[in-house]
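One structure is given here, and the rest of the page talks about it.
Removed: one protein chain of the complex. Kept in place: all other protein chains.
The chains carry the letters A and B, assigned in the order they are written, with residues numbered from 1 in each.
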Amino acid sequence: MLRLLIEKELRDIIGSTKFTTTFAVCAILILLAFYVGARNYQVSMNEFEAARSENLRQMEELTNWNEVDHRIFLEPQPLAALVSGISNDIGRTVDVETRGELSSENSRFNEDPIFAVFRFLDLQFIFTVVLSLFAILFGFDAINGEKERGTLRLSFANSVPRDKYILGKLVGSFLALVIPLLLAVLVGFLLLVVMGIPMDGGLWARLGLIVLSGLMYFGVFLTLSVFISTLTEHSSTSFLLLLVAWIFAVLIIPRTAVLLSGRAVDVPSMDQINYEKATLENELWDQDRKQMSEFWRSNPPSENESREESMARFRRFMSELADAREEEQQKLAEQLNENRRNREFVQQKLALNIARVSPTASFALASSDLAGTSLELKQRFVESANLYQQTYATFVNEKTGGMGGGWWSRMNSDEEADPIDPYELPVYEYVEPETSEFINGALPDMALLMVFNLLFFAGAFVRFLKYDVR
Amino acid sequence: MESKNQPMLQAIDLSKRYEDGHLALDNLNLTVETGQVYAMLGGNGAGKTTAINLFLNFIEPTTGQAVVDGIVTHEEPLKAKERIAYVSENVMLYPNFTALQNVDFFVKLGGKTKYTKEDYRKVLLRVGLQEEAHDRRLKGFSKGMRQKCGIAIAILKDAKAILLDEPTSGLDPKAAFEFIHLLNTLREEGKAILMSTHDIFRAKEVADIVGIMNLGKLVMQRTKDELVGEDLEKLYVEFMAGYMDEVA
Partner (left out) sequence: MFSVLFEKELKSIFLSPKFVATFGVCSLLILLSVFVGIQEYKNEVDQYNTAVQLSEQQMMGESSWWGIENVVFRKPSVMQVFVSGVNNDIGRSAEISTWVEPKLENSNYSSDTLFAVFRFVDLTFIFQVVLSLFAILFTYDAINGERERGTLKLALSNAVPRAQYVLAKFAGSWVGLTVPLIIPLLVAMLMVMIFGIPMDGGDWARVLTLIGSSILYFTFFIAFGLLVSAFTKRSAVSFLVLLVAWVCLVLIVPRAATMTAGQIAPVTSVAELESQKDRFRTDRWRAYGMQRSKLWEERRTAMEGMTEQERNDYMAANRQAWDEEEATARDATMDEMNEHSRKLDEELRNEKMAQEKLAFTLSRFSPASAYKLTAMNLADTGTSLKNEYEDAMKDYRTTFTQFVETKREEDRRANRGRRGPGSNANDDEPLDLAELPRFDAPKQTYKEAVEPTIIDLGILSVFSVLAFAGAFLSFIRYDVR
């Protein structure tokens, strides 16, 4: 019996022109998303390679490691092209100095605002906006449409148990819609392979989970549609209700959540922090300047000291001052940054938790977590850059004999020297965390999607048992 | 044709062949004069509705003419339609409007703007729609109640000719009986009435002329007098069968 019902559902959906058109549109979009993602990845990979080698090439002329203007770049990630998350919003470049705070610059959207105007067409977008609409379109009249056509009465004139009927309805329509979509996605996977996108096992696993959470998200809208159609008399009413629900879930709730938490939690602005840092820097510099001008008075060069030696002494003194200054600045910077980070974290948590009222937010978070383009990306990039800074500082210190940076040492390196070999530089590599870490991050949201599914499923089920089939 | 019994509705060699080649109406000739009721009998797809659509110029004739009060409908459709009231089969009307609002709109479209609400109510009552239903939205109306609104609209338009497409479908026996009574009144008022129906008994009861149609052709036409003593049902079945034989 159940099989018959599922079969009817499959035939009913797949045979309709509605299905043919919408499926064609969706399949084209999914393939487009994969293709465009792969192309984007290739292009940004080329740019990334070019920028990196150009940075090294520019150093070839230099003779002093202190003059080096070293830049590191965030390597494009294949999954970021499919689920862009915030990867286009954050800075991708860091100017590495041996000391001081690092900041990332040159976000993609800042560089090419044209792409910010309409944003990208990525897989996540297709799922959140287009496929959810697609789900509604096929579920909105699942029950009340059958009633309007009179087929519901006809079916129940036979000895059909209601629970089997609704189960067949839900399972049948889910299968009928999801299997064709999966086919399109599989072709998309193939496209990635053909276009030579370097995917390893971990990436495939994450991509697989992204698709899985996408299907779960699709399921949420499908079960919700069936649920609503058991709650209403007319299919036109249920469609209107669903459309309003869709607008709220997809467009309004996530954004409003962010705005609400922005109101509720105050995060100190970057300008404020920069100001405080700069003020401290100025104060310290003023103090040190006094000490510097008094250096020769309080430490006059002794008779048996050569000019070279006294200069070296002064340089050491300067270096110590700089280190002390540096340390104090860093302390404040760390304190300010941590404070900001903490506030930001509270704000984010609040925002995301409110946003999770909408399954769209859950899906967006789960998929960007899996793709490694969630809010943590910025943090991870800056942290890995900081880590590299230490390696870099050690390297430069070794090369320059611990002279530190700054103009002072530059002023004293007039004599001709051999050019440096920039390829000795330690190579920066942005290493993504373990696959399991991404998956763990996404699990709560995937669980939430599952809960939404079950909730609406149960709702539709219970409602239908008492549905007035007349 | 300025005779006293001027033909109000007239089909002259009227044929309609659709783009797909289907011949829906084949050389129809019929005449309805003022004060006459003409009933077209026939099964589904016999061409009854096509004939009515041609009178309303909803479709253009392939050959021939449909003439209303001397006006060829496909030449001057608007002028012709001023003279026609129409009741369609199973009209849904506007579900969010009340009965009165629906009637008001369509009657005004018919060019009658002088009526008051009371006039509407009177006519609605006359066609058998209870007073309490007048201000209700059409959404909850049964097929019969909607049909009554449609008939009221046609009466209020007060046109010389009335086209009725399956007017009794959906009406309960009592309402159908009252409708027949209403038709008699309208005939006495001098309307020319062309109706299509499946209902042989009502046709015999009310019609001055009965035509039987099959596969786009008028296969039999008898006046009321000619039908006296004849079993119309038997005739109908015979003609249909005979015609089927002929075709075969």
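Definition applied: a residue touches a chain if its C-beta (ideal position, glycine included) is under 8 Å from a C-beta of that chain, and two chains touch if they have at least 3 such contacts.
Since the model is a prediction, treat every value here as computed from it, not as a measurement.
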| item | value |
| --- | --- |
| Contacts of the hidden chain among displayed chains | A, B |
| Residue, one of B:A99, B:I153 or B:L232, that touches the chain absent here | B:I153 |
| Candidate in contact with the missing chain, chosen from A:T22, A:S173 or A:T435 | A:T22 |
| Chain not shown: contacting residue from A:K164, A:K378 or A:R463 | A:K378 |
| Subunit B residues touching the omitted chain (full complex) | 49, 53, 56, 58-59, 78-79, 81-82, 84-86, 88-97, 101, 105-106, 108-111, 150, 153, 157, 163 |
| Contacts of subunit A with the absent chain, listed as residue ranges | 17-18, 21-22, 25, 29, 32, 36, 39-40, 43, 46-47, 50-55, 57-58, 61, 85-86, 89-91, 104-107, 109-121, 125, 129-130, 133, 137, 236-237, 240, 243-244, 247, 251-252, 254-259, 261-263, 267, 269-272, 274-275, 278-279, 282-283, 286, 289, 292-293, 344, 347-348, 351, 355, 361, 364, 368, 375, 378 |
